[in-house]
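Only a part of the assembly is drawn; its chains keep their places, and the rest are absent.
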Amino acid sequence: MTDKNIEVILNQVKEGKVEVEDAMKSLKNLPFEDLGYAKIDHHRGLRNGYPEVIYCEGKATEHVVGIVEKMINRGSNVLATRATREVFEAVKKIADHAEYHELARMITIKQQEIVASRHKILVMTAGTSDIPVSEEAAITAEMLGNTVERLYDVGVAGIHRLLSNIDKLNEASVIVTVAGMEGALASVVGGLVDKPVIAVPTSVGYGANLGGISALLTMLNSCASGIGVVNIDNGFGGGYLASTINRQIELAGKVD
Amino acid sequence: MTDKNIEVILNQVKEGKVEVEDAMKSLKNLPFEDLGYAKIDHHRGLRNGYPEVIYCEGKATEHVVGIVEKMINRGSNVLATRATREVFEAVKKIADHAEYHELARMITIKQQEIVASRHKILVMTAGTSDIPVSEEAAITAEMLGNTVERLYDVGVAGIHRLLSNIDKLNEASVIVTVAGMEGALASVVGGLVDKPVIAVPTSVGYGANLGGISALLTMLNSCASGIGVVNIDNGFGGGYLASTINRQIELAGKVD
Amino acid sequence: MTDKNIEVILNQVKEGKVEVEDAMKSLKNLPFEDLGYAKIDHHRGLRNGYPEVIYCEGKATEHVVGIVEKMINRGSNVLATRATREVFEAVKKIADHAEYHELARMITIKQQEIVASRHKILVMTAGTSDIPVSEEAAITAEMLGNTVERLYDVGVAGIHRLLSNIDKLNEASVIVTVAGMEGALASVVGGLVDKPVIAVPTSVGYGANLGGISALLTMLNSCASGIGVVNIDNGFGGGYLASTINRQIELAGKVD
């Protein structure tokens, strides 16, 4: 609800083009759609071409399908996270061009063209077991219009695997590091580059990893300056934050 | 240690301009300065005009002074965090243009001109008690060459204070939200903008705030997508991450 | 065991109407019914028309059925929480007018008319996934004789969804906010109204939500004053507390 909107409405009222009662409705009529069990916020998607995102965990399949249907009707791209194959099968029935990403447990539906960004996001993992979370980050970033590079299994226990790939770090504008166990990758990467580094802790490990708390604490306490941390196993959040950063970079490039 | 450096050295060896022994030294001679108790990394500072940063907590005053001295000699700007007034008085003796920021507990020494960025960083707090941490963030960002806007005491318990300042949110490229107690500010801001939002939890509060863990968890679990969280009371980290993001934005603008 | 009761018994003893031995039994004979595995407290229900409430989790099905049977015999309304469909099927056999509320996992049996209160309780959720817990709250409040309004999926990440429903907040006497993840809804609502706000944290989320601890801490540390918090996923508790409050309000209205 920007000043512009208010000004327009007020001028319409002043000029008699709009009745007071209607103006009041407009001022209150915000752009979301009420399904009863959900209030879909189309506003964000319409504004910047971002897809709508549905977090499927804990939602009934019919609710997910209902939300997807509304989005398809508005022509949005759709991104559904933490979706089981069952949910995908149900969605597929109303959207046969829907794709399922097994590892990342995501559904994507492309209805509008996605132009890939000039600036790159690098998504890295410490180990092979961190790949599901990093794929969630990578696919999220791709659906949000970013060029994404992947670099997997370069954890610090064999530091030469990381150092021999330093070119990839230098070529990216934003780096997402995904790591479980002790999660030290973020610190080492943070010390090697002067770029925004986003850290995604994973629950990979056992015992005193406390379901990912160990990696989370490592990343929050990193001796490398200025690492932005998201929730445990939150690949989506990592990819999304990288996208909002990269979008500002793209915009700056275009404006100038 | 980029490929370029290796190539140059190898070519010099090939052409006989450099002896094998000397080349070996160069390949190993990395740009840090060894004071025994500390190994100062001048590399980063020289490369991008960033000031050197000293974390004072737990360091002996003479060590801090020693490190500052080396930095001054190299012409760097200096930023010292978590510095007591005692440390400042000692630093002042060898650097009379040093400044002390009481609230933020920081020392700054400007030896090189700092050109402020075209894109803005907004630093916000939920309450008055969060100001010391946010000042650390703001001064860090300023020393790293950013234009910084401040917006304080706009916590969610009086949401109209935040909503009436929405223009400031829209004008920034990166937003740093600083909040203690339940730390809900980050979520509300994250839902209002499509910019990178950095969340700095503070230890403000008591009892079940668990020294800031409460605000930290709130920010990590935010229902708003893609918020990057740093350590509790880590204003420096928040300001630094905002700077690395803003720097990529500035660079994109300049390159184009 | 009020003074009145004691006085009556003592007078009966004095007047020789009651033997000492019998008076002793009366003084000790408190109004609960002993099934061996359970001691049913009919006292509360009889006193104020409240239904008996059975917490089914961890109780054998035959025990639940046994307790329900005793209650039906006394003409009480019955409310059973955390009941599986299996338990419901067993209860249904002895009480064919029993109803099952799938989402809320509750069984209700109405034997006495429930007169709805004049003052309203508003039950809100931050997201769609919080609905099961909020339904437990809403149905509990309804069974306890309250008029209940529902407002779902108005979390703070899209604050306009909440602000456009502010009328509903203003019309209620008591508000129950149900939220998982970071649970910030309670703070924002608490800042918007001057009514009793009850906060029910849910376990919705993952990773650092710590099974609902994150939302719980948020609500306990709320910067909005005077929010009353109940246990994680304790919709029943939230609805019950709202009822005891609303009942005092109703009583005050009637007395005057």
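As written, the chains take the letters A, B and C, and residue 1 is the first residue of each chain.
Operating definition for what follows: contacts are C-beta pairs under 8 Å (C-beta built on N, C-alpha and C of every residue); 3 or more make two chains touch, one makes a residue touch a chain.
The shown structure was predicted, so the numbers you read here are calculated from the model rather than taken from an experiment.
In this structure file the homo-oligomer totals 8 copies of one chain sequence, with 3 depicted.
Rule of thumb we're sticking to: only the chains that are shown with their structure count from here on.
With centres computed from Cα atoms alone, the innermost chain of the structure is A.
We define each chain's centre as the mean of its Cα atoms; on that basis chain B and chain C are separated by 50 Å.
Centroids built from CA atoms put chain C at 39 Å from chain A.
Computed from the mean C-alpha positions, the centre of chain A lies at a distance of 25 Å from the centre of chain B.
Counting partners per residue, chain A has 216, 231 as the residues that reach two or more other chains. Here chain A touches chain B in the complex through residues 2-3, 44, 47-48, 50, 53, 119, 166-167, 170, 173-174, 194-198, 216, 220-221, 225-231, 236-245, 247-250, 252-256, going by the rule given at the top. Against chain C, the residues of chain A that register as touching in their complex are 1, 28-30, 32, 36-39, 41, 43, 55, 57-59, 63, 201, 203, 211-213, 216, 231-234. Of all residues in chain C, those touching chain A in their complex are 128-129, 131, 152-154, 158, 160-161, 163-164, 204, 206-209.
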